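Before I ask anything, here is the structure I am working with.
The complex is shown incomplete by one protein chain, all other protein chains being positioned as in the whole.
Up next is chain A:
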């Protein structure tokens, strides 16, 4: 009796997983084996691996995701560290989280306004006598806006990691003669690494498949796998090829998860 009620609680969750996670993934894998005429084929994969365009696109995606992740990490780690020691840290934290509650498209449109020819920055530059510059539809603007959007997802796990760090260990390190930088690299960084890894996962993986920003901010100059999938499904109607890229993307994500995941450390003297 009790067992059945317990099981009942799982039903919505299991249904959700089946319908919206497992089934779509299976459908994507299934679709990827059919060509545009609906015939079973491996040609989509062959095309993918033999086409320099797709390979370049993949490298591009990874490269931009890497740049975005690196930039957010470089900004977020010091920010999270300072936040830990700040007064009123709840308030600062709220200010960091707040932008994530705003719709992604709204934020993108806001940046179009800021970066455009007659936008805020160019007006300011003109006032300073520096003339107008092209910001919108550049690599710079794409990486800038993507980083801006991803930063909260990087700061939060790192901040939590630093909050969990025992302050006594920092004191112990100083007591044993370590300079600040040594304490940072030998104690603080290794012990907050799990936060960094979560942050990297939370930023790198979504960045691989960014496509709205590539169009609105990057002006389609930056073409990632996300853009390619969108094109295949909506424009060329080649669902099979779109699914193939989707499968590649899923595999890439699994690889990233594996690389940044926790592994059990082996004992042993490290020389």
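Basically, a residue touches a chain if its C-beta (ideal position, glycine included) is under 8 Å from a C-beta of that chain, and two chains touch if they have at least 3 such contacts; residues count from 1.
Keep this in mind: contacts and distances are computed from a predicted model.
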Candidate names "ABC transporter ATP-binding protein", "Insulinase family protein", "Protein AaeX" or "Formate dehydrogenase gamma subunit"; UniProt protein name, chain not shown: "ABC transporter ATP-binding protein"
Residue of A:37, A:118 or A:175 touching the missing chain in the full complex: A:175
Touching the absent chain when the full complex is considered, from A:65, A:79, A:162 or A:187: A:187
Residues from chain A at the interface with the omitted partner, ascending: 166, 168-169, 171-179, 182, 186-187, 190-191, 265, 267-271
